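Structure first, commentary second.
A single protein chain has been omitted; all remaining protein chains appear in their positions.
Up next, chain A:
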Amino acid sequence: MSDSTLADRSASAQETPRRARVSHGTLEPSRGGAASSPDTPEGPISTANTAQGEPASTPVRRPGDRVFRGAAVGSGAFIVVLIAAIGLFLLLQAVPALRANQVGFLTSGVWNTTDPNGLQFGILYLLWVTVATSVLALALAMPVSLGIALFLTHYAPRRLARPFAYVVDLLAAVPSIIFGLWGIKVLGPTLVPVAEWLSRNLGFVPLFAPGNVSIGGAGNVFTAGVVLAVMILPVITAVSREVFERTPKEHIEGALALGATKWEMVRTTVIPFGKAGYVSASMLGLGRALGETVALYLILSGTNAAPKLSFFDGGATIASKIALGSGEFNNELTAGAYIAAGLVLFALTFAVNALARTIVAGRKGSA
């Protein structure tokens, strides 16, 4: 170090061009050495070794490695086998019932399984209620979750952020049956005036037109969607918050140093960074909403009438229909009808997950 500063002292006095000066520095020779290292014998030998020397390159297998490797591979294989087994079970149980079905499973909405010899079951109405409640829930929960997650990570004072995050997480721990009770006894009746107002003023939009159950009963897609939104809110918030928290400090400071306001900083760094995570968090929430059973079992008013593709339709989701039908499972064929419906739900959640992954992968690729 002292040599270099001496050299530099004399160098800084002269007016030599910078390139010449630097080459006197201590850094230059060592750099040269590093750059020429690929030409030294070391390089070729190591590549030759891995290329031809099969026995030489085989590493020693230690028992610990083998056990751990076995355990890891076993666990990985187990989960794949498990999922395949569930799919296969659903399929095998569903096939006899599907054979005996007297209406189109995917094209009909009739559900009449009281007579095992004249099975009539179609998934159409159930599918509508399932998708409508879940999508409505997602549409309501996504912006709110984004707001909460951003508030917790970048706006809330530190002392407030942590307890607030706990409260949000606590929301996820409330059992669904409680949400169901609250939905039908408290939230539903409160929402009735809102629903009536929407129906009155936006009735020309089919989604807000009167549905197949009375609005006053509150047991409709609208109430169910709002309750589901509350239920998936903590999931989306928790995952998004963790992603937003991991925004690199360099990017945040880079934006602030350019004269970004807090919101501009969030918009230029935090949101682009966390977008993929936020989308997958939302899909996670959607998955939960699609499969939610007990809350919707309590909330939705049953009806056999065809839905009018309105938020004020009643009926059942696939999951709540299966719960409703649990009394009929003693007959193999009838149970098969419900299992076929379960299979559709299984495929639907699978598709949602696959979609989420594609979106996330696409985002990453373009970034």
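Annotations
Criterion: a contact is a pair of C-beta atoms (placed from the backbone, for glycine too) under 8 Å apart; a residue touches a chain by one contact, two chains touch by 3 or more; residues count from 1.
We take it that contacts and distances are computed from a predicted model.
Missing chain, UniProt protein name, picked from "RNA polymerase sigma factor", "Heptaprenyl diphosphate synthase", "Predicted lipoprotein" or "Phosphate ABC transporter ATP-binding protein, PhoT family": "Phosphate ABC transporter ATP-binding protein, PhoT family".
The missing chain, though absent from the display, is touched by one residue of A:260, A:294, A:333 or A:360; that residue is A:260.
Only one residue in the set A:244, A:273 or A:338 touches the chain that does not appear here, and it is A:273. The chain not shown here is touched by just one of A:70, A:206 or A:248, and that residue is A:248.
Residues of chain A that touch the chain left out of the display are 1-2, 4-5, 8-9, 11-13, 18-19, 21-22, 25, 27-28, 31, 158, 248, 250-261, 264, 268-269, 272-273, 367.
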